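Shown here: the complex without one of its protein chains, the others still in place.
Per-chain numbering from 1; labels A, B and C assigned in written order.
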Amino acid sequence: MEFSILVSEFASLTFDGIVVGAIYALVALGYTLVYGVLRLINFAHSEIFMIGTMTCYAVTLVLGIATDTDPLTLASFTLVFLLIILAASLASGVSAVILEFVAYRRLRIMRASRLSSLISAIGASFFLTELFRIITESRNIAFPRLVDKEPIFVISSAYVTFDKVLVLIGATALFFLLNRVINHSKLGLGIRAVSQDETTSVLMGVNASRVVSLTFLLGGILAGAGSAFYMVFYETTKANVGFLVGISAFTAAVLGGIGNVRGALLGSFTLGLIQQYSSAVLGYNWRDVVTFVILVLVLLVKPTGLLGEALQRARV
Amino acid sequence: MNERFLMKRKLLALATSTVMAIGVTVAVAPSANAACAGNYKLYFQGALTGPAAETGINEYNGVKLAIKDYNKSASVKVDADAIDTQASGAQAPALAAKVVADECALGVIGGMYSGETLAAVPVYDGGGVPVISPSATNPALTNKSPVFHRVVANDLVQGPALAKIAGRVGKKIFVVDDATPYGKGLAKIVKLNLKSSQLAGTDAVTEGTTNFSSVVSKVKSSKADVVFYGGYYPEASIFIKALRDNPATKNVKFVAGDGVLDVEFVKLAGKNANGAYLTAPGLPMKTAAPKLYKAYKAEYNKEPGLYTLEAYNAAYFFLEAIKKGNTTRASINKFIDDEVVKGVGMTMSFGPSGDSESIVMNEYTIKNGKVVWVRKL
Amino acid sequence: MARKVLEVNDLTIKFGGVTALNGVTIHVDEAEIAALIGPNGAGKTTIFNVVTGYYAPSSGNFLLDGKSLVGQRPHAIARQGLSRTFQNIRLFGDMTALENVSTAADGLNKSGLIGSLFGSPRSRRDEFNSRKKAESLLQFIGLEHRAGQLARNLPYGDQRRLEIARALALNPKVLLLDEPAAGFNPQEKSELGQLIRKIREVGHSILLIEHDMSLVMDVSDRVMVLDFGNKIADGKPREIQRDQRVIDAYLGVADHDS
Partner (left out) sequence: MKKILVLFNPRDRFGDWWDRATSLQRGMFRLVLIGLFFALPFINNPVIDTPETSFESVLFYPLVMFAIMAVGLNVVVGKSGILDLGYVAFFAIGAYTQAVFGIFTDLNFWLVLLLGMGFAMLAGILLGVPALRLRGDYLAIITLGFGEIVRIIAVNTEAIGGAAGLTGIPSPPPILGMEFSVQDLRPYYWLSLTILLLVLWGIVRLSHRKPGRAWEAIREDEDVAAFMGVQTFRYKLWAFVIGGAIGGAAGVIYASQILSIEPKMFELNLSIMILACVVFGGMGNIWGVIFGAVLLGYLPEKLRFLTDYRILIFGILMVVMMNLRPNGLIPRKKREVILEKI
């Protein structure tokens, strides 16, 4: 227990916490969107994220950027990064749609128990993890250093580096984009309608299957983008990378109130900070204990998360 | 504890003699091995799949090579077989039980990591199966069972060596481990061998950690000039990068044990790996046994890994025993306890604790992307 | 003056800004069939949800046999003799008719889980009683031939009747019926009327929410009218039919209700 570090390193812990939170958020949104529409935990979403990271790496291979090359110039970096994030989003988005089609669609139409879907998703998750473990020969993959990480400027103990700034700006941009899509587009309308009440919205002429597919696409794209930022920030991945990120992101989604987009954001940043502070004070190995204890406390006070709407119990 | 083991030893000896007696008087081999005569088996225990597969495959290659060489000239042929634990203690016991049940199994080369070995040894002990591990270094294995032996020095030797190096290169040392049996165990010994004035602080991460920023912050605020990492290369490579990226910890020295000493570490950490101070009880095959090194590359056309030589020699020890006509688990146990075997590039003999009596410890470093052997410690 | 079994005094409940009930005071007399009518959204079902402990009232209180129920959990209230049926049928679909009823009957016996596990004499007795009670109730509402069937496979009418049987298993002092005639044809409605009277005869008071005027006027001794969370009338069916405010507030709307 060393609280002194909270003071001496406050700025850097906070800054990193926010950066990590931003990455969580992009993944958490996928959980929350799907949950909003289908009321089920998309257990394989973490694998969608993993596929994104692998795609990022694949792109650098194609571009012939060796792991040990020197950082690129800003111009060429911008180009490369755009390529990477597009590819990753595409790959993740598409695989999310395929996942829905293979693992969920039939069960949804049969109105099977949500747990059946959960297990089906777990199976899919096993499959994807193993597939990539075999492809990568269960190696850790080193991602090339694309951009120089010398601090641009320093705020007390926090070193502000380009990659972190990139994550923050990029994530923020995506949040606004998502906000527009959800609140000002036909798709968004559909999503909100189905989340409210599938049967009715179907009667009102919403094509539920289409909405669901698009929701998965949206979630996948966000996770893919998240994976691109993740790779630039951490510069490593492996077949089971999704698990740790996924658990944190899902926890964040629940913390904020699963099914609620703003909640996912709030939850993610809160979680990012909690993790940084707790691992600094108590040690990294107690991080998850602290996280879950806080989660329990929050849920006991607000049973549906920070921004969750009051428990909508079935009208009696 | 010890008495129990001595008792067991006596019993084993007794069993051996009776079995031999029967073998002599009645002109048939002991029934247990009747079916096996000619196709005895040596098992390798380790990860052939899963995250640790690379090391495991190299070790198994070493074993297979030793057996291949032996079979060329031997009258009693021996087969190599393996149980793939994926280096997990959870899987090891059930697989070990299979070896115990296999009447033709004379011995086990393994386990590869400490955790899986700790889990499996009690099972082998129950079946009296002799075990020689090429790479399990956790001190908890010492005196664990009369059937367990290892050709590598345990962490009680490696730990102090690492502490000495850390003290040599810096004043304030920050100790981090990965909460695995190996990493935590090694870190513990290193801490014990540091003066309290030297220990700047500690932290523990978990396998699969990618976010080291909080750890780096702690290193920074502890003003440490050396970091010791007890763990394996995947996390180590991320950790060292994180250290180098932070101006405040750019020049902190990085010291780690044999879990990090791996070509993969260099691949993953890139330039950042350069100048790391690493140790391993293992010998680089290239320097210790050049001829074998050539043979190995010819056989598998790939570089041998760390402990490949030890695996080869562990197998070699068994094969010597069999060559001398020991074809029961009991007699081989006895052979291992009593004999000294001059292997390839190393001489092997085991004390009652099961630890090797000819201990070697080596210091390595990374020079522009290559693992370089520095000195014997 | 008959004794009041259920009293609801000055009950107010707000959801967010909306005032669902506004100082409503109603009661049910012993051995009475009281009806609660009013246009949709008048707050009829809300009253049920409050007195059964599902919603906490913003203010006001309610008593059963003079004992206040405010702040008690639904299962406790049910066990004291206030049980209900539901507007949209909510049976335990995957349980048999018999089990549906005996589950409620269990509420009245005290034997615990350990007893059931080791088959203590008491638990055996309770099991037996629950089952007997359930069987006799199915007999009572004429579903004995359905006892072994899954609730969700029963025809619509039987499901509604089964809900009543399930509620009766708690020996309610007051039985709350929420639109029991919904979706019934005239034939079934008159049968339901019979049943309701029969229930009263065996000693349960009844509070009935119903849109079907003919049924209400036919069975009930007293009718209370609710409109926008306020009680606007309370009296004999005949009087209610003549009450001008009721006609304005309610009957005007009634045609597209029934």
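The rule is simple: contacts are C-beta pairs under 8 Å (C-beta built on N, C-alpha and C of every residue); 3 or more make two chains touch, one makes a residue touch a chain.
What you see is a predicted model, and the numbers here were worked out from it, not measured in a lab.
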Check: Can you list the shown chains that the hidden chain touches?
Finding: A, B, C
Next item on the list: Check each of B:A80, B:A119, B:I189 or B:I240 against the chain that is not shown and name the one that touches it.
Entry: B:A119
Check: So which of C:T46, C:S111, C:Q159 or C:S220 would be touching the chain we can't see?
Finding: C:S111
Check: Among C:A31, C:A147, C:A182 or C:I247, which one is in touch with the chain left out?
Finding: C:A147
Checklist line | Touch with the omitted chain, as defined above, among C:V5, C:A20, C:L64 or C:A78 | finding: C:A78
Notebook entry, point to check: Of the residues in chain C, which ones touch the absent chain?
Noted result: 52, 54, 73-75, 78-79, 83-84, 86, 90, 92-96, 98-99, 102-104, 106-109, 111, 113, 116-117, 119, 123, 126-127, 130, 135, 144-150, 153, 166-167, 169-170
Check: On chain B, what residues meet the omitted chain?
Finding: 48-49, 83-84, 88-90, 93-98, 100-101, 114-115, 118-119, 121-123, 125-127, 138, 140, 144, 179-181, 183-185, 204
Check: So which bits of chain A touch the chain we can't see?
Finding: 35, 41, 102-103, 106-107, 110, 112-113, 115-120, 122-128, 130-131, 134, 247, 250-251, 254, 258, 285-286, 288-289, 291-293, 295-296, 299-300, 303-305, 311, 313-314, 316
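Here is the rule we use: only the chains that are shown with their structure count from here on.
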Notebook entry, point to check: Which chain wins if you rank chains by how close their C-alpha centre is to the centre of all protein C-alpha atoms?
Noted result: A
Notebook entry, point to check: Counting C-beta pairs in contact, which chain pair ranks first?
Noted result: A-B
Check: Hey, how far is the Cα centre of chain A from the one of chain B, in Å?
Finding: 39
Note to self: Rounded to a whole Å, what is the gap between the Cα centroids of chain A and chain C?
What the structure shows: 48
Checklist line | chain B: positions in contact with at least two other chains | finding: none
Next item on the list: Enumerate the contact residues on chain A facing chain B in the complex.
Entry: 2, 4-5, 8-9, 12-13, 16, 20, 67-68, 137-140, 142, 145, 149-151, 157, 159, 161, 234-236, 238, 240-241, 243-244, 275-276, 279-280, 283-285
Item checked: Complex interface listing, chain B residues touching chain A -> 49-51, 53-54, 179, 201-206, 208-211, 213-215, 217-218, 220-221, 234, 237-238, 241, 245-247, 264, 267-271, 369
